[in-house]
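Data block below; observations after.
Missing here is one protein chain; the remaining ones are kept as they sit in the complex.
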Amino acid sequence: MTEALVAAPPEGITMIEAVQQALIEEMRRDPSVVVMGEDVAIKGGVFRATKGLLEEFGDRRVLDTPIAEAVIAGAAIGAAMSGLRPVAEFQFADYIHPAYEQIVNQAATMRWRTVGNVGVPIVLRAPFGGGISGGIYHSQSVEALYCHVPGLKVVVPATPRDAKGLLKAAIRDDDPVLFFEHKKSYRRYRELVPDDEVLPIGKARLDREGDTVSVITYGVGVHHAREAAAALAEEGIEIEILDLRTLAPLDHDAIARTVGRTHRALIVHEANRTMGIGAEIAAFIADDLFMDLDAPVRRVCGQDSHLPYNAPEEQEIIPDPGRVAEAVRRLASY
Amino acid sequence: MTEALVAAPPEGITMIEAVQQALIEEMRRDPSVVVMGEDVAIKGGVFRATKGLLEEFGDRRVLDTPIAEAVIAGAAIGAAMSGLRPVAEFQFADYIHPAYEQIVNQAATMRWRTVGNVGVPIVLRAPFGGGISGGIYHSQSVEALYCHVPGLKVVVPATPRDAKGLLKAAIRDDDPVLFFEHKKSYRRYRELVPDDEVLPIGKARLDREGDTVSVITYGVGVHHAREAAAALAEEGIEIEILDLRTLAPLDHDAIARTVGRTHRALIVHEANRTMGIGAEIAAFIADDLFMDLDAPVRRVCGQDSHLPYNAPEEQEIIPDPGRVAEAVRRLASY
Amino acid sequence: MTEGSATVTMPETRSEEDRLLRRIWRVVALCRAVDERLWKLSRQGRSSFVLTARGHEVAQVASTAAMRLGVDSAWPYYRDMGVAFALGITPYELLLGSMGRAEDPHTGGRQLTMHLASPERKLGSISSVIADHIPHAVGAAYAAWVRREDSVALCWFGDGATSAGATHEAMNLAAARRLPVVFICENNGLAISVPLHLQTSLTSIADRAKGYTIPGVRVDGTDAIAVNDATREAVERARSGAGPSLIEAVVPRILAHSSQDDDAYRDQAELAAAQARDPLPRLERELIGRGVLTAQEARAEHERFDRMVLADADRAWSRPKPEGSRFNRWLFAGDEPHQAASDIGLGPLPGGVFDD
Partner (left out) sequence: MTEGSATVTMPETRSEEDRLLRRIWRVVALCRAVDERLWKLSRQGRSSFVLTARGHEVAQVASTAAMRLGVDSAWPYYRDMGVAFALGITPYELLLGSMGRAEDPHTGGRQLTMHLASPERKLGSISSVIADHIPHAVGAAYAAWVRREDSVALCWFGDGATSAGATHEAMNLAAARRLPVVFICENNGLAISVPLHLQTSLTSIADRAKGYTIPGVRVDGTDAIAVNDATREAVERARSGAGPSLIEAVVPRILAHSSQDDDAYRDQAELAAAQARDPLPRLERELIGRGVLTAQEARAEHERFDRMVLADADRAWSRPKPEGSRFNRWLFAGDEPHQAASDIGLGPLPGGVFDD
């Protein structure tokens, strides 16, 4: 039954299928890869990301855990220190915070504090993001909270192909990788994805070439930017879209290349504006690329608020293609 | 015995004495103020911040807790929801992370998620910062990790007077305040502090007037900048030093005023460069104050690393007056 | 916190016990009416997230009945509809929240269904995060201990919540300082799809109390008297300063975990077994057997509640959604207060179940 799952339907696979295929392929390839988390085995994950794994790999490599995020992360770290390659799922990124101590004080420091003798090859995966009337605890964007602590990699795929290729890379990476999958992108897009493609962590991807404004973004921001680009093209404005894919480490060269071309930078992310990753990108541009700038560095981000269950307030908070297009127009005419 | 404690010696009080006096004054003024944490009662705190409190206020208002940071924060939140004003001490800021869930998912959201009906008037206090050969777990700067989450105030005093005045304000504030006291400043400076002075949270303080470069900083950064200013003045360079005091909410007006005067901005903090609060300040300047800039926005921060026990590596990582002065010179001559 | 209802004393006489059971049944019946309406609202797309208490109601209401309303504080979790209604919260308030309406006095339409918060009823704010509220309950007990007030904090949680570090830290602190708190575990044997034997080695959650040298008692959560007795004993123990207790109420989870769960991990036998333990028909049989209620009266009350709840749902649906622009109001102190339950036309605060 699992076999069929891996074969891609003609019009391509969705992001959730990409995640599932990456897990299955890597678990087949390397017996040290294990998956642990709440409802990952019997139920196959609340979003079906781990559907079929229990049947194929058994109830030791696919572990339904108690509701205990500190030991989900902590046991993953100890198992990684003992030779396994754990992929721990946090049911929603909103529920990763009880593991914050283990992630920032243990996983992030282990190799550095043991002068390279003890690595922690783990992936901490979680569905994240808003726009689905999920309320405060099913809508959070937490990626920025992990970009201040050295020793962690933070990856946010926007498309099924990136999701699969980057998750395979994350599992093979010898260091801790936080991997956030936007819920709204799980089933919304299909894409043909080559088998066994492993994509590079730390490298951004030029999603669209253009010359007027560089839109630097990731996750659902890529899709907002694509929609805005279509509208703007009709007004003769050709935006360039850089999909960061990895937030830590940031691909400074790719940012420099695109800003060097357009001289106008717009950063887009759904996460809160203040101290979102956009702040670090804007700070880098304002320092290293100062001479390239013909206009202020602008950000279109989530407002500084929590995300509510009711739609009117939520829509006021999170960015959309319209706001991206509006910001591009103002920047282009600066 | 405690009475004497509150009377200030002629040449002023240290920051640790300022913290102790603020706690005593506020506990005397308001019976709902309580203090909880590891070793705060019998021992009077590992840095003596709570010396004398047990004797004057008893073992219910001054609570020695088990080693359990989640319930230290969680019980403080529940007690605040029930009418108390708890001040919870985390023995070192490096040990606040197990409480991250309670701080960002409960304290920060409570008033917003109850449409103003349920507030959480708590102060979460912790000694922080490096430069004392404390190693990874007695040297961390964690302030930036709390500036991305709406609903929290983050305060970092640089001087004994600010420590006392801002801690009194934090205790009286009806919302959660994170209050970080740099260990290296605890006993290093003395200052005459007026009795019962309450200082405003959210307002920066102009520490030094100047016209060449605006040094925007906080905590030990203020002392580095003061030392650099002395050396630079001899070279005819008069820097302006803005002590932010509060990192959330940021005093954007004060930043705009000083950058508007000097047109050159240098941000200084000991915390890691990437995604330190300096990123948000630089991003604000690069957008709102773009037209004021005659030079790139520079940052002198801790390198992106953990802080080691050995001195050579630690000194390579954390900023010092020399690096601040060097950056000012380069910026002044840009 | 306003003083409210009369104290529920130990039902000495048979008739008092009958009255208590009758009242408990009334609230459980109200829960069931709201429960059924919510699933319909979910199917109609009028409420995007639904989760109900079906199977847990008697344990919830019978334990709440042991509280001194207005004096003791309640720290329920997202499944505790019975606790909410027993505290006097009305279906209309809950439905306003479930439809994300601006006038929802608990969260202004900002939290999911059942994420209530009511200082008037001393009900601590519910969040979706498992176990986070248990340290809050201990904080409330600590506040009562500091101010030497005669107030006990009761908190409810599921079997899955017992695995969380927050639960342990809260129980250990409460036991160490003998704080006035009662821990009530609604053990339905499931945490979404994870069965009890994968959650913990304990076959009875009550045994966890031995690790804190506090009393732990396991009761049939569908037996109103057993739950009420156990809770009253624990509340009195806490009030006497002897410290916390743990009550394990064994209950069935009759439906899926929530509207987002297909329950496919349970087979027909398990579903039938849960259905068979439905506490509502059991309580009705008990009341009819005691001659306190007739089948017709029961049916009439159910129908009355169904009509009332339908009217509440339609009324709530007609109420305005929040203005998008107020999204950042109440992040910090200082904003104009939102309506409290009492001032959106709910009449005098009903004192809850126990004093009609």
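To keep things simple, chains are lettered A, B and C as they appear, and every chain counts its residues starting from 1.
Basically, contacts are C-beta pairs under 8 Å (C-beta built on N, C-alpha and C of every residue); 3 or more make two chains touch, one makes a residue touch a chain.
Predicted model only: the values in this text are computed from it and were never measured.
Of the chains on view, those touched by the hidden chain across the whole complex are A, B, C. Per the touch definition above, the residue from A:I42, A:M81, A:A231 or A:A256 contacting the chain not shown is A:M81. Taking the complete complex into account, A:V71 is the one of A:V40, A:V71, A:A144 or A:I216 that touches the chain left out.
Within the set B:P66, B:P200 or B:G260, the residue that contacts the chain not displayed is B:P66. Summary of contacts with the chain left out: across C:H168, C:R218, C:R237 or C:R253, the touching residue is C:H168. Touch with the hidden chain on the side of chain C covers residues 162-169, 172-173, 175-178, 197-203, 207-214, 243. What chain B contributes to its contact with the hidden chain is residues 38-39, 42-43, 46, 64-68, 70-71, 94-95, 98, 133-138, 303-306, 308-317. Considering the complete assembly, chain A touches the hidden chain via residues 34, 60-61, 63, 65-66, 68, 70-71, 73-84, 86, 98, 101-102, 105-106, 109-119, 150-151, 173-175.
Just so we're on the same page, only the chains that are shown with their structure count from here on.
Separating the CA-averaged centres of chain A and chain C is a span of 37 Å. For this pair, chain A with chain B, the centres built from the Cα atoms lie 32 Å apart.
Separating the centre of chain B from that of chain C, both taken as means of CA atoms, is a distance of 41 Å. Shared contact sites, meaning residues of chain B that touch two or more other chains, fall at 70, 98, 101, 105, 109, 112-113, 150-151. Looking at chain C, residues 107-108, 110-111, 115, 127, 129, 165-166, 328, 331 sit in touch with two or more other chains.
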